[in-house]
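Here the complex is missing one protein chain, while the rest keep their positions.
Labels A and B are assigned to the chains in the order they are written; within every chain, residues are numbered from 1.
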Amino acid sequence: MKGRPLIFEMSKPGRKAYSLPHCDVPQLALEEMVPKECLREQDAMLPEVSEVDVIRHFTRLSRLNYGVDSGFYPLGSCTMKYNPKVNEDVASLPGFTQVHPLQPDEAVQGCLEILYRMDRLLSEITGMDRFSLQPAAGAHGEMTGLMIIKAYHQHRGDIRRNKIIVPDSAHGTNPASAAMVGFEVVEVKSNDRGEVDLEALKAAVDDTTAGLMLTNPNTLGLFEGNILEIADIVHKAGGLLYYDGANMNAILGIARPGDMGFDVVHLNLHKTFSTPHGGGGPGSGPVGVKKELEPYLPVPVVEFKDGVYHLDYDRPLSIGRVKSFYGNFSVILKAYAYIMSMGSEGLREVSEFAVLNANYLMERLKDHYQIPYNRRCMHEFVISAQRQKERGVSALDIAKRLMDFGFHPPTMYFPLIVKEALMIEPTETESKETLDAFADALIEIAQEVEDQPEKVKGAPHTTPVRRLDEAKAARNPVLRWKP
Amino acid sequence: MGRYIPNTDQDRQDMLEKLGLHNIEQLYEDIPPEVRLKDSLSLPAPLSEMELVSHMRAVAAKNKIVDEYVCFLGAGAYDRYIPSVVKHVLARQEFYTSYTPYQPEISQGTLQAIFEYQTMICELTGMDVANASMYDGASALAEAVCMACQATGKGKVLVARSVHPQSREVIVTYGRFRGINVQEIGYDDGRVDMEELKQHMNRDIAAVVVQNPNFFGVIELLDQIAEVVHHFGGLLVISANPISLAVLKPPGHCGADIVVGEGQPLGNPLNFGGPYLGFMATTQKLMRRMPGRIVGQTVDLEGNRAFVLTLQTREQHIRREKATSNICSNEALNALAATVYLSVLGREGLKEVALLSMRKAHYAFERLISGAGCSPVFSTPFFDEFLVKVPTPVEELNKALLSCGIIGGYVVEKDYPELQGGWLVAVTEKRTREEIDALVREVSQR
Partner (left out) sequence: MKVKVIKGLRYSKEHEWVKVDGNRAIIGITDYAQDSLGDIVFVDLPEVGRNVQVGDAVAVVESVKAASDVYSPVSGTVVEVNTALEASPELINQDPYENWILILEMSDPGELDALMDAESYERFCEEEE
């Protein structure tokens, strides 16, 4: 088949990229240590390649990718901001990377100090009382937060509360997380301003409501101005309010979920707090709660007493563990370094420029694309390619064409309530020049849709591969290499 | 302007003007004044780059590290050697600063690397298909339990007590809220108690969960367990140590239905517990029940082989509350580390790592018994980690060892009260005979 070789196809018996020390202890045969019936009959078919093969192979692969360091990455809801290099450096200090998670507390005081301080910093930033840093990603944080909500109701004997309300504009993880925790999902409609419809919400809550999950600003990039009424409706019904922190980048130092009435929040350190996405992970999804929910946080929790940090496991109401050890520590370190570099003014400026950049970009595009909710946006906004669709060109085509201009496309077809949606989040780490260049590209594409739609529909033309046959991949799944 | 913000005061002015605004405040007019923050956040004053590095160095210096202390601690995280190549590949910005490969035309690097990773995990586990990664070994195991319950339509699982205690805790947490009933099965001479298993196995059991080598380092008899589980229509879920799979019979060849494991030993630093890597593999039959991202092979418009995320209808962004799981972000970069590690070690190297570790562990075991007054707890074969009973109070022993530069084994009585004085010792390929002899000497003197 045409295409680039896989590492397995470069393999040649006898070639090697490793060197190991000689065995300095008695050389027992495998069969002397393990009964034969427990041993492999055939080797695992791993590649046999040289060191230079490995380096060239993965360097070649890396060049087929597009990262934040390659260029503008306006992926809505993902906050693809620049990842400061010094944070990578400090997170790879041997004093952090070479620590075993089960060493005694006295031997890990530096690590525990970071976890403890991070809890304090995130609590201040969000207006919550206590954080657990254990969840490994945003969705993991959602699941943890919902478990806390369920445990709280159950402990109070309020066992009928089995429903979680989710707006129709929500991330797919919200309903999926609710289902993981055994909740039933109730969807509420958005109104014509793109916000939660208060009447629909009132009709949805009752004594089976466990809580409401909300992103604010929401996935349309709009601030839910009725947030206090929303909180009141949910609380009066006996439910709790869950804050999906995906869009926290809009309001750092401006407003805090804890002051809006939220009882539980999760943050995405790999979004708001600048840690790299790693091609899909690792992330980190700390969960913060108000005082009355503290006893339910996952174990362990870091405490500070008499000048010493220690891990507290004695928390009888805790939901338990959601993963091994204490969280994605090196991701937490990078986010900690970021907050320590920014300070309170710095963080507020982050949000101010994230919002200014988004509004500026929207302004530049509004005559060329339909803006379904034409009002002030926060850190992101949604445009619709409905107009272009009439010429036979879809949001997908436009996204693909942007690659030919050297940009990463925006998020496509989300939120679900906007047809032909393109969701654009520029972040604060982009200059006006970059925003202008991106706007110019989108405007030029809009013109191409009029003059030469086939060019857009055939895009991308300049990428390492052309459009893929995704139906073929799903119909006859080939999920591993075979010789 | 603040750190990492390229726009100048002039830019701000120009942009506001374009919007017909006078000041930044006007951008926030949708936020009700009652929820606006009145004061600045109370955070430490910002540090310059130089100050930040000094601060972080100072905090890091408060830790005792395995570069300076000799580590015999394992219990789920292992001090293994990471070839230099791994770090250099992971430092490529195109890998670490990119997002999930939703746009395949500009993500072939990540996609092909995951496809290679999936192939390697299938080879090691002996399974048909693998996903692109889970958060860690423990949460992967909990997800496997949920998957088994969904696939069988049953709500009860049996979990061996010889499974890592933290993994068992995570299974209980995940299970508790969705109504999965978890029952434990004891051990006999360090292995799953077959009589107890047979006694508790019935047609209502969705899955039996076993770790191999188990928490005590002991090698389980998977074939026998599989026979019992399958006889009652249950699924066998195995948590495997990936290094051991270079030499041990792959769970897939023993009848496992889902295989997961902690991938940290494959090229990922200890990092005080994370980020690590959960791997997951299953059979063709259960493929569509598997959580997480999966990469598949296809062709582009010009007929070139290319890779793309596939079977996405299982996932949360499409299926919402009916998805197989809520997982979105995974541990892609750690999976890349594993792929590079396995490419460097290759077919022969991984076997050598396994064999070196086993030989050193067996040497340490013999010496601790013959020369340091320790006694064996079990008589069953082990891999590169083993349980002994030490002659002195075990916490005190570890304290004394730490003061002479050794990080001792894991104290199991916290999790297994019946194993008082039990000390779980891990010996990787990094440990030298000299270090092992020093350990034996120190223990014998207590």
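Keep this in mind: contacts are C-beta pairs under 8 Å (C-beta built on N, C-alpha and C of every residue); 3 or more make two chains touch, one makes a residue touch a chain.
None of these values were measured; they are calculated from a predicted model.
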{"item": "Which residue of A:371, A:417 or A:474 touches the chain not shown here", "value": "A:474"}
{"item": "Touching residue (missing chain; options B:7, B:297, B:312 or B:343)", "value": "B:312"}
{"item": "Residues in chain A touching the chain absent from view", "value": "413, 470-471, 474-475"}
{"item": "Sites on chain B contacted by the missing partner chain, in the whole complex", "value": "288, 312-313, 318-319, 322"}
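Going forward, only the chains that are shown with their structure count from here on.
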{"item": "Whole-Å separation of chain centres (CA-atom averages), chain A against chain B", "value": "19"}
